[in-house]
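So that we are looking at the same thing, I have put the structure below in structure tokens.
Every protein chain but one is kept in place in this view of the complex.
Read from first to last, the chains carry the letters A and B; within each, the first residue is number 1.
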């Protein structure tokens, strides 16, 4: 889903950033949020809901709805839409219990 | 950390206010929960209807940021303000709720420029991955340069949805069409094609180009709108080669785990479904329910509010110089009513100068404030984008409510 060419915007090839999502290695680009990096790889689903086990992904895209909440090792709960990816980050759909360190 | 002024929100209003205050010699901090400043500017990419130039928001944001930094303005990104106390104290944390080295900021004045939030437009299937708000689609497409889908539909016909549908098409998505919002208890005016066309015809600034595309003078009368809605081409009318379906709406979004298709229906001129529904295979749905001011911190700060439909929701009650009912608390931008980036910028300048006068920073007098307030009006009159046909009368009502405040 990454835009290859555009009539008005400059599309600059950015360097790769490798990270983990649910134990899978994903390659995004520098400047991506977790949400855009996953979306560019065709992955829209970020988590399952607590009550009905339904899939959720980004909805508002600007950090208001918290539907894109996932867990970052070393941090805890983060919002995929406003979390910039960095090399080596490990994200999970579920809280694994010891995520803050 | 102590400052003269703390500004929450580093979008166009916050940036312009910060620059105005710093230029006069004030010590300013801007706080934003996003990784970059610029707010909605970063996703904006559209052709200006009046002159055909391209508005590239991210370039404007970058310029403003450089100017802010050169003036010594402190910028804290990835930082959220979770509470405020008069006096002023701002309680901050990192964007994910974790502590920072400094968990509190003190300032003599506070400006809230927190912008807008999208109003939800619920329908069956709206929580499936692949369903985005139109603002979310804008950010993904223009800011991150990732298209929302290969085959996309847009729900809701308005200034934003048209602009972002075009942006997605330019990004290489097949935008199947733009459809009227579904008729339910949350969509009164916008799910009725006749009322919708009528509201467009009173948004005179946006009128020229949209009118020409939608058939011009026919829309200028109520009869004209009924006729237009009645005879509107059943296959839609194309704008920028994207079909706008005034006589079709959506009933549901379908898919097991993610968006797979939508159930569409033809509708009569008042929005009621007619005939058999049909499926369209898509992989993304972008919903435009309108914008609403984001006013939570203002509520915590204790100021009074006003609900006015022309402002698109509930805003802090404020005077013509952006001061609220709480001493030292000011507002600017979409939090004061939805009007877009150009008006937000002019309000930022006004709020900045108003704060300067309040704190005796620089040499601001009543004449300066009057001029800046007049400039906001001028920008409002000449701006190409209007979000509500009643914005002018709403602003007048707001001023009257200020004068008679509780």
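We adopt the following convention: contacts are C-beta pairs under 8 Å (C-beta built on N, C-alpha and C of every residue); 3 or more make two chains touch, one makes a residue touch a chain.
Operating definition for what follows: contacts and distances are computed from a predicted model.
Looking at the choices "DNA repair exonuclease", "Fatty-acyl-CoA synthase", "BFD-like [2Fe-2S] binding protein" or "ABC-type polar-amino-acid transporter", the name in the UniProt record of the chain not drawn here is "BFD-like [2Fe-2S] binding protein". Only one of B:55, B:240 or B:305 touches the chain withheld from this view, namely B:305. Although one chain is not drawn, the whole complex shows that of B:5, B:117 or B:242 it is B:117 that touches it. Which of A:17, A:37, A:60 or A:99 touches the hidden chain is settled by the complete complex: it is A:60. On the side of subunit B, the interface with the absent chain consists of residues 33, 80-83, 91, 93, 97, 99, 103, 117, 119-120, 122-127, 185-186, 251-252, 292, 295-300, 304-309, 313-314, 317, 401, 405-406, using the contact rule stated above. Although one chain is not drawn, its touching partners on subunit A can still be listed: residues 49-52, 54, 56, 59-60, 64-67, 69, 77.
The rule is simple: only the chains that are shown with their structure count from here on.
Residues 1-9, 11, 31-33, 35-36, 39-40, 44-46, 54-64, 67, 72, 75-79, 81-84 of subunit A touch subunit B in their complex. Taken together, the subunit B residues at the contact with subunit A in this complex read 33-35, 45, 54, 56, 95-98, 117-118, 127-133, 135-142, 144-150, 170-172, 257-259, 294.
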